[in-house]
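One chain of protein is taken out of this complex; the other chains stay put.
What follows is chain A.
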Amino acid sequence: MPEFTSRRGLLFGTAAVGAGAFLTGCTSNESSDEPASNDQPAADDKPGKQVTIGFAGPQADHGWLNAINENAKSRAKKYKDVTLEITEGSNDTAAQIGQIETLINKKVDVLVILPADGKALTQIGLQAMRADIPVVNLDRIFNSPQAYRCWIGGDNYGMGLNAGHYIGEKLKDKKNARVIELAGLDNLELTQQRTQGFDAALKNYPNIKKVARQAADFTVESGQAKMSQLLQAQSNFDALWNHDDDQGVGALRAIDQAGRDDFLMVGGAGALSAFQAIKADDGVLKATVLYPPTMAASAIDLARALGQGKGVGGLAEFEIPASLTLYSAVVDKENVDQYMSTGFK
């Protein structure tokens, strides 16, 4: 093959190698920012019996899930008496079942499971409970209460409710106020719950009307696309609730591109970029409602308490609760500093 030794071939070859070398250098994402974390002091730092906690979650393919893993790891590290066995995340039900079975066979003391799909993984929860390994079910709930000892998770309805109340209070003195909603992926039940909560809260304010709703799919790209169409459709409105801060990056980009700043925006979930924008207070984003990834840290606390047969510090009970729904706090300029370290990227 003469072409490969020709001068042209040599030139292209050198250029390709050079480009490759350049590109390899370009994959680095090192920056000075700390990852999402939790700084709250551990509830009961007194070391107790050694506990091995098995943790199985879905593939961390977006910021919130990544923060879940980070929170679990960093919390476990705070306890000298906790060993964390964390599995490679998977979105495949069968793969996740396999990983959990491995954890059961290893005879971990407690399991913390964030199922890729709660309904589909119920059986493995039951199996673990039958093998006398108590399960802390994180966020996506199993079908049967017998499949877990304790459920801890976020409140999607509450997110909508709190976003609606925040917007309602801001607009309560405004006649014929108009509100729009940029929802998340409509195929998910949680999106419907968020919307129901939002609508329920807005009912308390007869002067406010929700004039438009479009669903994006949690990606920046879809947030930009749907928001730019919403802005085109609604030449004036007073407030916007966006379900998710990741797609909010795209939504803010669309708002910027359209040159609009005549309304207030509330986000959802609690991403670091949203917290920073709220703190800087130089744009439309004024608040965000939490769906806190710190729940993974709390799940480790609960699992440790289970393993050591203790209750939760601060409550009178001898046992940990069977179910814990976390509060979807509204983070605005007033309290953003407190939450800053929990923001995920």
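One rule holds in what follows: a residue touches a chain if its C-beta (ideal position, glycine included) is under 8 Å from a C-beta of that chain, and two chains touch if they have at least 3 such contacts; residues count from 1.
Criterion: contacts and distances are computed from a predicted model.
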item	value
Per UniProt record, name of the chain withheld from view ["YCII-related domain-containing protein", "ABC transporter permease", "Ni,Fe-hydrogenase III large subunit" or "Acetyl-CoA acetyltransferase"]	"ABC transporter permease"
Given A:30, A:262, A:282 or A:317, the one touching the chain that is not displayed	A:30
Contact partner of the left-out chain, one of A:88, A:117, A:169 or A:186	A:186
Given A:189, A:256 or A:281, the one touching the chain that is not displayed	A:256
Absent-chain contact - pick from A:62, A:78, A:178 or A:310	A:62
Omitted-chain contact residue, chosen from A:19, A:131, A:280 or A:315	A:19
Which residue of A:149, A:165 or A:226 touches the chain not shown here	A:226
Contacts of chain A with the absent chain, listed as residue ranges	19-20, 22-23, 25-31, 59-63, 65-66, 186-187, 211-215, 217-221, 223-226, 228-230, 232-233, 235, 246, 249-250, 253, 256-259, 271, 273, 344-345
